[in-house]
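For this depiction, one protein chain was excluded, whereas all remaining protein chains were kept in their positions.
This part shows chain A:
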């Protein structure tokens, strides 16, 4: 089976954390947000009105402030018990956040999890 990376919102981080119940086959997810802070090896993205997510960057991650990015990464614990974040595996730059209707993305996430049989294997 090839790698599946379900699209999520910050609220779903818990469900895809390795410690969450059930032997889930994937902890790798996709998330969409606007880069709001860059701090060397971490960054923050804002996911519309759904809150922020901290990213743990790779040395070769190239993020730009204010750009909309799609992140593929693994759900991970942040250092110092600051909750959950995403360890970045790859990013795609989608340019200006104004060109994306985030409401559509929210619907996409909703559809992904409500009708998961066409998106990912649950177990």
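Here is the rule we go by: a contact is a pair of C-beta atoms (placed from the backbone, for glycine too) under 8 Å apart; a residue touches a chain by one contact, two chains touch by 3 or more; residues count from 1.
One rule holds for everything that comes next: contacts and distances are computed from a predicted model.
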Protein name, per the UniProt record, of whichever chain is missing from view ("Replication protein A C-terminal domain-containing protein", "Mitotic checkpoint protein BUB3 isoform X1", "Rab GDP dissociation inhibitor" or "SKP1-like protein"): "Replication protein A C-terminal domain-containing protein"
Chain A residues that touch the omitted chain in the full complex: 1-7, 30, 32, 68, 70, 72, 90, 92, 94, 99-101, 104-105, 107-108, 111-112, 115, 117-120
